[in-house]
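Complex shown without one protein chain; remaining protein chains in place.
Chain lettering (A and B) follows the sequence in which the chains are written, and residue indices restart at 1 in each chain.
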Amino acid sequence: MTSPLLTVRNLSVTYPGDDGDVRAVRNVSFTLGRERLGIVGESGSGKSTTGRAIMGLVGHPGRIAADELRLGDQDLRGLSEHGFRKLRGKRIAMVLQDPKYSLDPVMSVGQQIAETHRTHLRSNPRDARRAALEMLEAVHIRDPERVYTMYPHQVSGGMGQRVMIAMMLIAGPDILIADEPTSALDVTVQTQVLAIMDELVRGRGMGLLLISHNLHLVSSFCDRVLVMYAGQVLETCEAGKLAEAKHPYTRGLLAALPQLGHRRADLPQLQRDPTWMADLV
Amino acid sequence: MIALADVTIAYGTGPRAVVAVHDLTLAVAEGEAVGLVGESGSGKSTVLRAIAGLIPYASGEITLGGRRVQRRRSTAERKMTQMVFQDPYGSLHPNQTVDQILALPVAIHRLDRGEARIVQALAEVGLGPEHRYRYPHQLSGGQRQRVAIARALILEPRILLLDEPTSALDVSVQAEILNLLARLRRDHGLTLLMVSHDLAVIAHLCERIGVMSRGHVVEITTATAMANNQVTHDYTRELLRSNAGFDRSGADRNLDVTAA
Partner (left out) sequence: MTAAVPGTARAWLLSPAPASRLQARCGHWFRAWLNFRRNKLAMTGLGIVILLVLMAVFAPLIADRQATTLQVLADRLQPASWQHPFGTDELGRDIFARVVFGSRITLTIVAMVAVIVVPVGLAIGLPAGYFGGVVDKVLMRITDIFLAFPRLVLALAFAAALGPGIENAVIAIALTAWPPYARLARAETLTRRRAEFIQAAELQGASALRIIATQIVPLCLPSVIVRLTLDMAGIILTAAGLGFLGLGAQPPAPEWGAMVSSGRQVLLDQWWVATIPGLAIFIVSLGFNLLGDGLRDAGDARS
């Protein structure tokens, strides 16, 4: 059994608040191997904060604490911003929801991809350009030469996400964290983008951490799913076995979703049990 | 109740005009709930805005409650049709309390018993007096959407337009809002026209569903037919397939795109 790519044990992220500390993430533990792991939760569940903590993007005044937070053999706890910057892109990459906000609007997309290559692999401009074009082809863009010269505002949502994936994977990171990567996309485009991520992640033996609020999408795409609520992981489900979930929160969430084939007069509303907020550990 | 006949809606004029909706014909009977589903660029939200009188339409005829309407509406015409917007954060004035937000339509239409109407509107959407004087940033997303619904209903409209009312909400909150909308529709005999990209949400609330793509209605079907996959148009089939989640075995999936 190969060692996991990412090990997280008892990760906690705390923010100081007006009425005491806010614990956005509480004692979250999981490992990520060469697989697709999904983290699902509603707003405020702490799923995005977890992803950010791993990337070192939890800024002051947030505080991170963990018994173990390792990327391979690199300890991420207490790593400086300088240290994280060397890792980001090269060993760990992140794709966010809207490429409009992640791409520099005054540079062509091709140049940005090439720049990532040059930064992390210290290549010369010609090699970087070639690598960027290859990467654009890898995300199934048929006319990479043309797209290379386009600016972010000229590319549609789906293509923008492909560009982001290309940019994030070009330096060959070990894991990819995708935070709501398809939420802003049309439904037909969503499946395409996920398929591309799937293909690349499998082909490169990477691990993928998919963070989303969309239960069905995550459970149909990922190998395992973590369900988060109020900063904690309440349940872990295997792929496609979401219907057999045990925790009342997960079951309640599933029941509250309208289903195409199953019309009900009233959707059963989620009854929040205060005991779900209690510390599990 | 709502009748669109060969309606064309365009942005801009002259040679640079972009036609968003082409020759749309659609009818919604009184008390019926019809959904419009489609992806971005399909024109579904544009149709809603034209019916609401927020944008003009280039040709055709829009009839509401038997009367032909244009972009400019009289106060009486405004009273009949109200809308709930997608973004609960953007549809409420950030510097006004819930009370002020609900008092505005009362003042515009000079309705009597304003105080009683505001209290009743809040109660109907499940909010209490403790919410009345809060600002939008002191409310949760679901509560804001309830305020938006209360605002829409305080004028006692007969037509309620819904523009992706639950897209920005969490799953658990979405269920509450959908239940609320279903109940209000029953209680007030409202005619609903709802727009969404989520097939399951539309099928839950609406009986008939229009599928739009690139400004055209490609099919008008029913929720039952969709559930049984008895649809006629290829695009509808594609929507249904994507809606079912990620299909691992999608070997026939074409992933290529070009910049054109």
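Things to note:
The working rule: a contact is a pair of C-beta atoms (placed from the backbone, for glycine too) under 8 Å apart; a residue touches a chain by one contact, two chains touch by 3 or more.
No experiment lies behind these values; they were computed from the predicted model shown.
Only one of the listed residues, B:E61, B:D87, B:E156 or B:D247, touches the absent chain: B:D87. Counting over the whole complex, chain B has residues 52-54, 73, 75, 78-79, 81-83, 85-87, 90-97, 99-100, 104-105, 108-109, 129-131, 133-135, 138, 148, 151, 155 touching the chain that is not drawn.
Following the convention adopted for this analysis, only the chains that are shown with their structure count from here on.
The mean-CA centres of chain A and chain B are about 31 angstrom from one another, to the nearest whole unit. Contacts from chain B toward chain A in the complex involve residues 39-40, 141, 170-172, 174-176, 178-179, 182, 197, 199-201, 203-204, 223-224, 226-228, 238-240, 242-248, 250, 253, 255-260.
On the chain A side of its complex with chain B, the touching residues are 42-43, 140-143, 146-147, 150, 155, 157-159, 162, 186-192, 194-196, 199, 213, 215-217, 219-221, 252-253, 256-270, 272.
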